[in-house]
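Of the protein chains in this complex, one is absent; all others appear in place.
Now for chain A:
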Amino acid sequence: YVTQHNRDLSQRAKPKSDSVAPPFHESQQLDQEKTVMHKIRPISPVHQPSSETSTRNELREMTSAAEVEGSVSSVKAGSKEERQWREMKLQLDDLPGILARLSKIKLTALVVSTASAGFAMAPVPFDLTCFLLASLGTGLASCAANSINQFFEVPFDSNMNRTKNRPLVRGQISPLLAVCFAASCGVPGIALLTLGVNPLTGALGAFNIFLYTCCYTPMKRMSIANTWVGAVVGAIPPVMGWTAATGSLDAGAVLLGGILYSWQFPHFNALSWGLREDYSRGGYCMMSVTHPGLCRRVALRHCLALIGLSTVAPVLDITTWTFPIISLPINLYISYLGFRFYRDADRSSSRKLFFCSLWHLPLLLLVMFTCKKPFLEKEEKGDLLSGNHGRALEIRLP
């Protein structure tokens, strides 16, 4: 949850160079500045006579200087229409795209896939309806949480390169609509989980939304402990997948959650290493800024923890013993990169670690699934099936 996984953004997360950011602007920007200034001037005299001429004057002063942003990357990334005044009218054709960005749909998809991994690893026969309901419910809950997060963070997002093109920042949607959208995703999502799957999963979903929006988001600006809270937020979806399948919170669920919890640290700490300037300016309390040594230690520690957790999996009968063996090279590699990050503490090692974490997790989960402990003997399987059907019926009857 703490970052967006998707490729384009992680590339764009390449930090601004450490060179002193302008007071001085690149020469090519000056031309654009001139042309836009010409465009704005003819419009400004045509203001409606109103009592807020003072505010308008203030705005006029701002707009005439408003064109150029100090950073080169935003010039390249933003399109021409970004630099012009736009009517704040909701465009219905754009609405799906806007809502997709508001709900961070790609991140939501990844969250749903970790929940599916949790579901798949549960030692019960696969129930397609349950699986689909659980995935949909988790997806809706994630959309709601992400939308509320963006609702809270508008001025901060405007000031950071990574996030300044979000819909609320650009005024493409009103805050009221964002909140309504969040409610219309969150309420049905949790209801679906509670009634269509089981109450435990619903409760976990609701708790996760609360943890993300009311704990993690404000805490980002108050204390570095936010990273640990955020790691829990990331760990809960696979637990939800497991409880959706089995209806109970067993050791396997906790282990899966633990694996995702540990994974968050190398992933996020490596990413945040390159964003230190934006975090510092924006007032975010992140380990990479305030306790850089701790940041790297924690990342390494959790890479090693992943090795340990993978070894515990067969002990808990979730996977066979081939899992720790096959996953060892993958976990060793990320630990090695974690160690390099710890030792070198520079941009290239942090980027290597971050990009590794992006493929490490899906691969690890895939290997885990292929090493899943095969089903029990036929007669036991029969008992299990009838038992499960009984349970499923119990849930559906009011």
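By definition in this document, a contact is a pair of C-beta atoms (placed from the backbone, for glycine too) under 8 Å apart; a residue touches a chain by one contact, two chains touch by 3 or more; residues count from 1.
In this text, contacts and distances are computed from a predicted model.
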(message) As a check of understanding, state which of "Cell cycle control protein", "Very-long-chain (3R)-3-hydroxyacyl-CoA dehydratase", "Apoptogenic protein 1, mitochondrial" or "RALBP1 associated Eps domain containing 1" is the UniProt name of the chain not shown.
(response) "Apoptogenic protein 1, mitochondrial"
(request) Can you work out which residue in A:Leu136, A:Val179 or A:Leu304 touches the chain that's missing from view? (result) A:Val179
(message) Out of A:Met222, A:Ala251 or A:Leu363, which residue would touch the omitted chain in the full complex?
(response) A:Met222
(request) Based on the whole complex, identify which of A:Met88, A:Ala251 or A:Ile325 touches the chain you can't see. (result) A:Met88
(message) Under the stated touch rule, tell me which residues of chain A contact the chain that is not displayed.
(response) 17-21, 23, 43, 46-48, 50, 52, 55-56, 58-59, 62-63, 65-70, 82-89, 151-152, 154-155, 158-159, 164, 169-171, 174-176, 179, 218, 221-222, 276-277, 279-281, 283-285, 289-290, 292, 345-347
